[in-house]
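The complex is shown incomplete by one protein chain, all other protein chains being positioned as in the whole.
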Amino acid sequence: MKEAIRVKNLTKRFGALDVLRGIDLAAHEGEAIAILGSSGSGKSTMLRCINLLEIPTGGDVIVAGEQIAFKEKGGARLPADRRQVDRIRSELGMVFQSFNLWSHMTVLQNVMEAPVHVLKRPAAEVKEEAMGLLAKVGIADKAGHYPSHLSGGQQQRAAIARALAMRPKAMLFDEPTSALDPELVGEVLRVIRGLAEEGRTMLIVTHEMNFARDVASRIVFLDKGVIDAQGTPAEMFNGGGSERFRQFTAKQNA
Amino acid sequence: MNYFELMGFGPNGWGLPMIQAATMTLRVALAAFVVGLALGGLGAWAKLSGSRFARGAADVYTTVIRGIPDLLVIYLFYFGGSAVLGAIGKWFGATGFVGMPAFATGAIAVGLVSGAYQTEVLRGAFMAIAKGELEAARAVGMPPLLMFRRIIVPQVARYAIPGLGNVWQLILKESALISVTGLVELLRQAQIGAGSTRQPFYFFLTAAALYLVLTTLSTIIFERLETRAMRGVRRA
Partner (left out) sequence: MDFAFLLECFERLLPGIPMTLKLAGFSLLIGLVLAVLLAMARLSGIVVLEWFSRAYVFVFRGTPLLVQLFLIYYGLGQFPAIRQTFLWPFLREPYWCTLLALSLNTAAYGAEIVRGGLLSVAAGQVEAARACGMSGWLLYRRIVFPQALRQALPAYGSEIILMVKATSLASVVTLLELTGIAHKLISESFRAIEVFIVAGAIYLAINFVITRAVAWGERRLSPDRPADPLPSLPAA
């Protein structure tokens, strides 16, 4: 099975704080990996290092077999090739905790924006595909509405459609339901589950333990900037995993 | 002559010159607005940039302009510009006072002043954009220029409309000061008419009424623009 995403010895430091202390992770095609961990464990940071919204202090990031090149400049580490970064980002779909839909465009325009302007695909073709995606996530009737008229759950589903429109090689979900009212969480999780069942490669940072157990093909548990334990849900949740993971799940269920 | 004959469009009426002068007011105000927009864009970019020098320079610009009377700025450009033109003229053998073109003087001077205010308006409008939206643009692989064109500019335009409407009203009214350069905009025309007919009250009253028409129309137009621009935004 091919590797969609690979990070080697990823480290990230903010000032005096070492948030990531050496992460080694490979996501194979078709895997749905749930990333769990307590606040401050570095899960979101790790995800954001993959599409370079954060620049890792050390380590390698390889997406679809292509390694991201870095250079040193004035003591800081920077991506060497701006265009490589943009290209890699366009191959990854990211869904944010706070949706981040563009407020001056309708839902349909949001979904069409990147395929038309970044990938330079013809608008008519993109529009048809976009409407299909909106129907797939269940909000086709909101295509002409502005994001502020939608509920949180609808906005997040629109954001998922927007990410899918780029035909990404892998999808990154950064706590997709943490900002939603409890009643709206379900509709978003349903969509994500559907994507996992389709066989899409995805990394999902989440707090939703039951969801992780049901949907993920692999669970990765981060603690204090390193991977403390990982395995299939069956392995992890039935007394397996590490001591710290057991403590973590106990606290979540409390 | 009664008021209506005076301001009418008959053979002795001043109606037409007054209206023409009002269009001159609009023209010089528009020119000043464009100059101010360019300066404001530059200033806002400087204030938001990482460079301490750029930020410092922009701060000096806005602080100085906001503390000095516009009339003084106009005198600077008019007399200072004339001095420069006179020096250039002397090179070519001309003597005497070469007056700065009044329209340019007025537009640049008032534009320079409004640029300081437009800097703050544009800067505030940029800061009103949700940071997450910019992040989403980056996450989808948008290069910076594309992001600027598709995400930043449209949103800055929206949020800046109320502030820019204020600045426009300011420019319209300050344009009356340009009359000191001799440019025949509305106030100067009223002065000319008043001097000629010895009926200053009627002329300045008409000028005031015409200014009122201009400012009121501007308010209506900007309110329309604001409603249209804000149709996607839920206000706090």
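Should a chain be cited, it is by its letter among A and B, assigned in written order, with residues numbered from 1 in that chain.
Just so it is clear, a contact is a pair of C-beta atoms (placed from the backbone, for glycine too) under 8 Å apart; a residue touches a chain by one contact, two chains touch by 3 or more.
These figures come from a predicted structure and were not determined experimentally.
**Q** In the intact complex, which of the depicted chains does the undisplayed chain touch?
**A** B
**Q** Looking at B:L16, B:A38 or B:I68, which residue reaches the missing chain?
**A** The missing chain is touched by B:I68.
**Q** Which candidate, B:L48, B:L134, B:A194 or B:L225, sits in contact with the chain we can't see?
**A** Touches the omitted chain: B:A194.
**Q** Just checking the interface: what residues of subunit B touch the absent partner chain?
**A** Residues in contact with the chain left out: 63-64, 66-72, 75-76, 79-80, 83, 117, 120, 163, 165-167, 169-170, 172-177, 179-180, 187, 190-191, 194, 198-202, 204-205, 207-208, 211-212, 215-216.
Methods note: only the chains that are shown with their structure count from here on.
**Q** Which integer distance in Å separates the CA centroid of subunit A from that of subunit B?
**A** Here subunit A and subunit B have centroids separated by 48 Å.
**Q** Taking the complex as given, what residues does subunit A use to touch subunit B?
**A** Going by the criterion above, the answer is residues 51, 53, 82-83, 85-94, 96, 98-106, 113-114, 117-118, 146-149, 159, 162-163, 166.
**Q** Which of the residues in subunit B come into contact with subunit A in the complex?
**A** Residues 130, 132-133, 135-143, 146, 150-151, 154-155, 158, 231-234.
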